[in-house]
Each structure stands twice: as structure tokens, then as C-alpha cells.
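Yeah, one chain of the complex is gone here, protein chain that is, but the others are all in their spots.
Every chain is named by a letter (A and B) in the order it is written, and numbering of its residues begins at 1.
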Amino acid sequence: MTQPILAAEGLSMRYGKFLALNQVSVSFERNTLTAIIGPNGAGKSTFFNVISGAYRPSFGRVIFEGRDITGSPQHAFARMGIAKSFQITSVFPQLSTHENVRVAVQMRHSRFDMLTPRDSLTELTHKADRLLATVGLAAARRRPAADLAHGQQRCLEIALALACEPKLLLLDEPTAGMSPEETVAMMDLIVTLARERTVILVEHKMKLVMGICQRVIVLHHGELLAEGSPEQVRANAEVKRVYLGQGV
Amino acid sequence: MGEITLNLLLLQAIAGVALGAIFVLLAIGLSLIFGMLGVVNFAHGAFFMVGAYAGVYFYGLSGNFWFSLVLVPLTVGVVGLAVERVLVRPLYGRGIDYPLLLTFGLSYVLVEAIRILFGVEGNPMGPPALLRGAVDIGVGHFPTYRLFLIGATAVIVAALWLFIEKTRFGLIIRAGAQDPEIVRILGIDISRVWLLIFALGIAIAGLSGILAAPTRAVTPEMGIPVLVESFVVTVVGGMGSLAGAVVAGLLVGIVYSMTSLFAPEFAEMSIFALMALVLLLRPQGLFGRTGLFG
Partner (left out) sequence: MRDAFDLVSRHRVAAVVLVLIAFPWVMPYEALAINILIFGLFAVGFNLLFGYTGMLSFGHAAFLGSGSYLAGIAIVHGGWPWYAAIAAGTLGAAVIGLLMGALAIRARGIYFSMVTLALAQCVYYLFYQADSWTGGENGLRGVRVNAIKVFGVELDFVHPMTKYYIVLAFVALALWFVSRVLASPFGAVIETVRENDRRAAACGYDVARTRLVVFVLSAAICGLAGTLRALHLSVVPIESLHYLTSGHAVMMCLLGGMGTFFGPFVGAAVFLYLEDVVTTWTKHWMLVVGVVFIVFVLFFPRGIWGSILHWARRREA
């Protein structure tokens, strides 16, 4: 079965006269780690926001596991198995780190149950603990999320995305603002996660992704510039021109 | 009910424009304050009422309507300066609900202060001698003062448009509404800008109060239905848009006016029905942009 898990068909995004995305068509195979790169203003964020359900595209379709999901409401995405992390950390600030993850895990279990005391749902608590351990936040479980250090918050972002047991994980610049050590740890985590699910990564630090990804997609001025393996992309003359002096 | 002639319909529509003129001014003031400061001014109706009472006071004192017309926005604007400086400014950055709550409390204070100063009964104000009576506008006789209202509003809106589109300060307003950070980075003292914008919005509310005073009962409670109507206009037109305030204000005024011709008991409801319709079909307002402050 070689049906791609996600396919973008002719995606375009228009803001007034400005075309942020122009007919981008690309597909993603199951259980691959793909990076979307491009210079600033290339349309990476817009593309990410369209495939993650934040925006409805002006034109084009998003196909997930063979189903057209274009224009589905945001909350449907996680339920379908598409989870994302945000470029600018977006967590539940006043809730504890543990509760952040626990409530995200709870989504698969119950959403409108008004009478069961949630303290009795211990399997959710255990799942949350396991996720916290996976991202290395077990020690910080009781602290309010707002009090976490920036790097820890980025890890919490990942944990929240993992909580809904996604088949497809979309990460928007997961290492933004992290120190070199934290970045290495994050990249290791992403490689581990990519063994069991499909991961699509938006990054502008190219050196990071070239070593770990199986496939790279290059956007420029809202259009698809190049796609292929890291070696193919690195050798691509157009890509070199666009990234002149950036050291691909 | 007599015959409904075309003339009657037109007259009623023009009455709706006169009613709408006040809505336009109020909506512009609200929108300026919200667009620039992100503050929903729950005391807007109260400042309208204060403007009406200031008009009664100055007109009574001086006998000169035009003089009062200038003095009222200035004095109410000064009150606005003090309010922003002392009460609203400490709340920036605290969350969008706090300035709203504060202005809500302020409306109580303003209403009661006016009750203390002027009594609870109400102080009527008539139009100046020059603007009394009615004028034949072709389709029938129409109150001169209401024609003046329409004209005055048009002049004020034009002046505001020029100010916003053509002056440097106006450029700062437009830039600041799009992205406050940019304005700050450019080295402009944003807090000074906010102060002036707030005062300007309040001054316009006060001005609309004195302009409206000859057309309705001047009581301490007059601001409450006006606040509700301003909100309806804002939801219909969409915040942050001058065109939206104008179109929505006139639309609401005309809808109210025409409904009171055919079904007077439903006149109040008609504007809520309009609001409900807009919420169902285009929740960001006719001229609002999706995602703007949403």
C-alpha cells in the first residue's frame, strides 16, 4: 500500500493581492521524516498552517489517508490523527506541566463527560506521566507551564502534540530559541519519534535537518522549488542560488 | 394608519439617516478606541450622556449653541484624558477584559455623578433658534435640526477621514492599529498616542451627546440604550473600520426608522434582528476582517 499519508494538491493561499502560496503540490509517505525548508517569507508557515488545519486554503485540497479534509475545523485534525506543535510556544500557562499533558491525553477518552471525577481516571494520569518522561519533563510535572524554561516549554509542545496518539506529527520550528545542547536533544527525540509515525518538520536551520531527514522540500516565494533526498536538494542548482552563501 | 406614499417612505428613510448619524459618530469613537487601544469602552454611552448634559449646561449658561458645540467635546475630551491616564493606563497588558470592566464601573460613577449634579428628572434642551422648525425638502417637511445633524455628522466624518488618511498623526493611528510594535520601534511614544486617541474617542462621544440632545429626552439614563445601540452598530459594521461605522450606523438608523413606520412595537427588536442576521452570515461584521482582534 503506497498511498501517501498526506497529499497537498495545488494549494494556494491568497491575501488580497498577495499570494502567499502558489499551487503547491506535494505528498508525504507514511513513516517518513520530511523537512520543509526555505528562506524567510518562503511560505513555510503558511503551508504548515494549511496542512495542520489552522487555515483554509484559497484553492487546492489537502488529502489525508485518501480523504479530502480541506476546510475541516481545527479540532477535527487531532481527532483524525494529525497533531502539531506551534512555532511560538502555545501551552496552557496556568495549568501544571502534568495537567497540560493529561488534559491533552484526555481528548481521546472523553470530552463532554460532566459527572465522572477526573481524578479517578488514573490511566490518563499514567499516560501523561509516560509522555512527560519521553520528552524529559518528568521532574517538572508539578510546575505551572508558564514557569518552565523556554527549552522545557518547547518539549512540552511536543508532549502535547503526542498526547492525541497522532499518525502524523507536524512540528513548526521545534528548536526555535533553544540552546545548542537542547537542540541536539530535540533532534534526537524527533528521530526517535519518526520511527513510529510520519513526521513533517518546518525548519529554517538547514544543517540540522539535512542529516536526519529522508526527504526535503524547498519552498521559495510560496512555490515549490525543489524536493527530494537531502543529497538531491543539496546538489540542486536552483536551491544553491536561493541559499547563496548559506552553506547548504 | 394613513396611506403609505413614496414621499412618506423617503421622509422616514431620511429620518433614519438622521438617527443613524448619531450612531455613526458613536461607532467611530468606539472603533477608534478599540482599534488603537484594544479597549472596549463600556462608558461610551455614559460619556454621550455627559456630553448632552454639558451641552445643556453650557448652552444654558451662554445662550450660544455654537459656542457650546465647540466647548463640549473639549471639556469631555479633557475628562477622557484624565480617565485614560489614571484609570485605564494601569490596565494595559493585563488582559482584554480589565479595561472593559473598568469602564463598566466608570459608567456607574458618571451616571450617578450627573444625578447628583443635575438631579434625576432630566433637563430638556431645545435646538437653537436658527435650527428650529421644519424645511421643505421636496418630499415633505423635515425638521431643520435633523438636517443639520446629518450635515454636521458628514462634516465631522469627512474631517476625521482627512485626519486619519492625510496627516502624520493619522498615519501613526493606522500603523498602530495594524501593529503597535512597529510604532514603538519607530521611537514614537505610543502611550502619548493612546492617550490622545482615547481622549479623541471620548470627545466624539461627548460631541454626539450635545448634537443629539435637542432630539431626545436628556436624562441620566439616556446613555444605556445608546450603548447597546452602539454595540449593535459595531457588530454589524465590524470594528476598526471607518467605512464600517458609517455604513452600519446609517443602516441601523434606517432599519429602525422604517420598522417604526410599519410595526412600531418591533422597532427596538429590528436592530437586534439585524445584528443576529449579521452574526449568522458574516460574524466579523460587514467591513470587519476575519481574525482582526478575534
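Quick note on the criterion: a residue touches a chain if its C-beta (ideal position, glycine included) is under 8 Å from a C-beta of that chain, and two chains touch if they have at least 3 such contacts.
Here the structure is a predicted model, which is why all the values come from computation and not from measurement.
K.L.:
Of B:Gly60, B:Gly133, B:Gly151 or B:Pro283, which sits in contact with the chain we cannot see?
P.N.:
B:Pro283
K.L.:
Among A:Leu11, A:Val62 or A:Val91, single out the residue that touches the unshown chain.
P.N.:
A:Val91
K.L.:
Touching the absent chain in the whole complex: find that residue among A:Gly66, A:Pro117, A:Pro180 or A:Gly211.
P.N.:
Looking across A:Gly66, A:Pro117, A:Pro180 or A:Gly211, the contact with the absent chain belongs to A:Pro117.
K.L.:
Against the chain that's been left off, what residues of chain B make contact? List them.
P.N.:
34, 38, 40, 42, 87, 90-91, 94, 96-98, 100-102, 104-109, 111-113, 115-116, 224-225, 227-228, 231-232, 234-235, 239, 265, 268-269, 272, 275-276, 279-280, 283-284, 293-294
K.L.:
Footprint of the hidden chain on chain A, which residues?
P.N.:
52-53, 73-79, 83-84, 86, 90-95, 99, 102-104, 106-119, 121, 160, 163-164
Please note the rule applied: only the chains that are shown with their structure count from here on.
K.L.:
What's the distance between the Cα centroids of chain A and chain B, rounded to whole Å?
P.N.:
46
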